[in-house]
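A single protein chain has been removed from this complex, and every other one stays in its place.
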Amino acid sequence: MYSRHSWFGLLWRHLLIWLGIAYALFPAIWVLSASFNPTNTLVGQKLIPARLTLEHYRTLFSDPTAPFPTWLANTVKVAGVTAVITVLLCALGAYAFSRFRFRGRRSGLLMLLLVQMFPQMLAMVAIYLLLLELGKYFPWLGLNTHLGLIFVYLGGAMGFNTWFMKGYFDTIPRSLEESAMVDGATPFQAFWRIILPLARPILAVILIIQFITSYGEYILASILLKGVDRYTLAVGLRFFIQEAYNRRWGTFAAASIMGAIVIVLIFLPLQRLIISGLTRGAVKE
Amino acid sequence: MIWTALLSTGLKIVLLGILDAISVWAAVSLGTSGSYSFLAGLVIGVIIINYLALSTKAYPFRYLFPGLVFLGAMVVYPIGYTVYISLTNLQTGNFLTKAQVIAQLDGRYYLPPDYESFRFWAYRNDQGALRVILIAGDGRAFISEGDRLKSVDLDEPQFERSPGGIVERFDGYRRISGPELYQNLSLLERLNLQYGDYTVRLANLNEFRSYRKQYQYFPGEDKLVDIQTGKVYYSKEGYFTAEDGTRIEPGFRVNIGLRNFISVLTSPTIRKDFTRVFTWTILWSLFTVLFSFAVGLGFAMLLNDPYIRARFLYRSLLIIPYTMPAFISALVWAGMFNTDLGVINRILGNLFGLKINWLNDPFWAKVTLIFINVWLTYPYMMIVSLGALQSIPVELFEAARVDGARGWQQFWKITMPLLLVSVAPLLIGSFAFTFNNFTIIWLVTAGRPAVLGAATPAGATDILISWTYRLAFEGAQGNQLGLASAVSIIIFIIIAAISAVNFRFTKALEEVSQGV
Partner (left out) sequence: MRKFFVVLLGLVLLAGVFAVPQQVKLVIWADDTRAPVVREVGADFQAKTGIAVEVVEIAFADLRGQFITAAPTGQGPDILIGAHDWTGELAANGLLEPFDPTLGGKAGDFNPVGLEGFSYGGNLYGMPYGTENIALLYNKDLVPTPPKTWCELLEIARALTDPAAGRYGYIVQNPDPYHWFPMLSAAGGYIFGKNPDGSLNYCDIGLANEGAIYGATVFDKMIEEGLLPAGVNWDTMTGLWTSGNAGMVISGPWLLGMTRTAGINYGVAPIPDMCCCICACVYDLPCPPIPPIPQIPPIPPIWPPKPFAGVQGFMVSAFSANKTLAFDFLLNYVATKDTMLALYRRDPRPPAYLPALNDPEVQGNPNIAAFGEQAQLAIPMPNIPQMGSVWSAWSDAQDLIANQQAEPAVALQEAVAKIKEALGCPLP
């Protein structure tokens, strides 16, 4: 796929990438600027504010009414558990769709795609009522529980991810499992021991995508979680800008930056998993 | 081999047995506590599990079942709920259920001009029953008995009185005060003590007052009678309505069949704006997906290249738009695109003397929106493409190279078709998501600029879903959730039809992968 580039080939590639990075970072730098600006404005007139302050970052770690570290921990917990379970559930489903031929397979795939497209304008009310009922019998799964929130996220994550993974499984040659099954492995063992390790890149991709999606989800979390100590980051953040005319953009920006850093840190090791797929053989240096 | 098979079958049966036993116990306790919906869910769930575990024909569904449970609860159930709401008149003013409204009206009392107020002492016996003794302004004493109020002479011997004259005990009842009284206030406020035509109720911490009941509900005829005036109200279209058309607030939700759908589909004003909004919605989704995929895939290809140094750093920098809350970045972009004050026009003005009316001109507002949304979406496409690229066997490229295919040819003949096998459904999904992406539109332009002559509140950048929002929540007297649900179902039908057409291509893609 790739071969060694001439110096010119390298040059334009790096230039293109740096152009992209400029595009990616341009607004982010304004957010960074807002996080150091004591006036709490979002769109400053100058990139470098007249006075710089670390006040907003200090607030994040010292304001007991807005326990940012707790929010961060809650979010990593919720998003992490959701992401891991999603990957497992999707892999199971995708394996069935990819390897078995059964009645209702095509229509099942179509349905999986379609149900995700429903405009979820009223979903939050429905989900609220569902968790309310559940909570009457299983308090640890009801409103205002992280487990309840995780369940909700799991439901929303299935469709497209299963599809995506199924497509990837389709490209893994069947001969590998078939030889394993000749040796006496059950289909589940073949799935667990052979398909999953080969599909590592896609597992990592779905892990990170699902992690980020749950990490930033606001609407459902805000309606299900009550009480500052239970909040996830997205819900907690809104606290700083809740009043139409008294928005603490500086603190919000600082928290956004911290949140983004956490994701980038998590993404760093996962990158290696994503790249560790079948193409590894391609690298001949 | 045989032994392990036997063992696994045996284990299966034992586990199923345990599961079924627990389920029966749970079913009984759910049944006795009267929660039949959960009982039904449990029974269906257990039957499915048994079937899946025992039937070999259902083998593939064993893999699907766990995911489907969550999908059913969190996605399919809300869809069902939306369908249900779309058949009702749920809106501001018709919000509660009829039972809730009847309970509220039936419990409505008013204070007549000749009302009397009473001091009170509250009492409790060992069984937890509550009674009160009321003292009128002129010293007459009353005692509660069930839901009646009776005159009483406190000098009778069963009343043990303190030196101050307060009755402390009687008939096993003991006076409560202080915190204990506070703990029982919510029970006291539920007392409706009948005394002649009056209902004596707790007015505040210190007194009971003689109220009169305002309405009486007659379930048989489904009517509400104003006791004071004798006016009769019948339940009609979600309100208790009198002959002369006066209504009692609050109203309640009622089933109105397909009326929401009919009013949307036949409204001349909605039809007038539909084509314009629909066209823009399609363009918005299409361009967002196309451009963000192009940008994302481009970066993925560059960053999958082992000869590019520092690609780990690059990748981390390039996903930054994805890691920031869209809430803040969309608003920052909107600020930067401000015509008079934004940094973008300032740069363009300094370099080229340009001043573009970014967010106030219908065309440029659309361009800006797509530009911002591409920024928000491309990292997702990049990660996805990065993963999908790993599925392409290297041997294919080597074979292609032998055949003389290079560069772009390789890309279109090998990379793209194989990539699309796994990515195409995500593109369809992304299309649908963008189609319904209310947040970005709302944050950046809120549907503006406004359009002169629009029949409904439909701005130049309103997409179907934001238009629905404005129709349902700003278009009339408060929120019309029933109508909003009906419109979201119609939107769903549209997007589902588009996707189902696209879906046919995935069959072709499946065959591509079979050939590998």
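Remarks
Going in written order, the chains are labelled A and B, and every chain counts its residues from 1.
FYI, a contact is a pair of C-beta atoms (placed from the backbone, for glycine too) under 8 Å apart; a residue touches a chain by one contact, two chains touch by 3 or more.
Treat the numbers as computed from the prediction; the structure is a model and nothing was measured.
Taking the complete complex into account, B:L331 is the one of B:V152, B:L331, B:L418 or B:I491 that touches the chain left out. Of the options B:Q158, B:Q228 or B:T269, the residue whose C-beta touches the omitted chain is B:T269. Contact between chain B and the unshown chain involves residues 12, 15-16, 18-19, 22-23, 25-26, 29, 33, 45, 49, 53, 62, 66, 92-93, 95-97, 100-101, 104, 178-179, 182-183, 185-186, 188-189, 202-205, 249-250, 269, 331, 334-335, 338-342, 346, 359-361, 448-450, 452-457, 459, 470, 473-479. Within the complete assembly, residues 38-46, 50, 65-66, 92, 124-125, 128-129, 132, 136-141, 143, 188, 222-223, 226-228, 235, 238-239, 242-247, 249 of chain A touch the chain that is not shown.
Just so we're on the same page, only the chains that are shown with their structure count from here on.
Centre to centre, using the average C-alpha position, chain A and chain B are separated by 21 Å. Those residues of chain A that touch chain B in the complex are listed here as 1-5, 10, 13-14, 16-17, 20-21, 23-28, 30-31, 34, 42-43, 45, 47, 89-90, 92-93, 95-97, 100, 102, 105-106, 108-110, 112-123, 125-127, 129-130, 133, 136-137, 151-152, 154-156, 158-160, 162-168, 170-173, 184, 187, 201-202, 204-206, 208-209, 212, 216, 218, 234, 237-238, 249, 252-253, 256, 259-260, 263-264, 267-268, 271, 274-279, 281-283, 285. For chain B in complex with chain A, the residues that touch the partner chain are 1, 30, 35, 37-38, 59-61, 63-64, 66-68, 70-82, 85, 295, 298-299, 302-308, 312, 314-329, 331-333, 335-336, 338, 341-343, 375, 379-380, 383-384, 386-394, 397, 410, 415, 418, 421-426, 428-429, 432-433, 435-436, 465, 468-469, 481, 484-485, 488, 491-492, 495-496, 499-500, 503, 506-507, 509-510, 513-514, 516.
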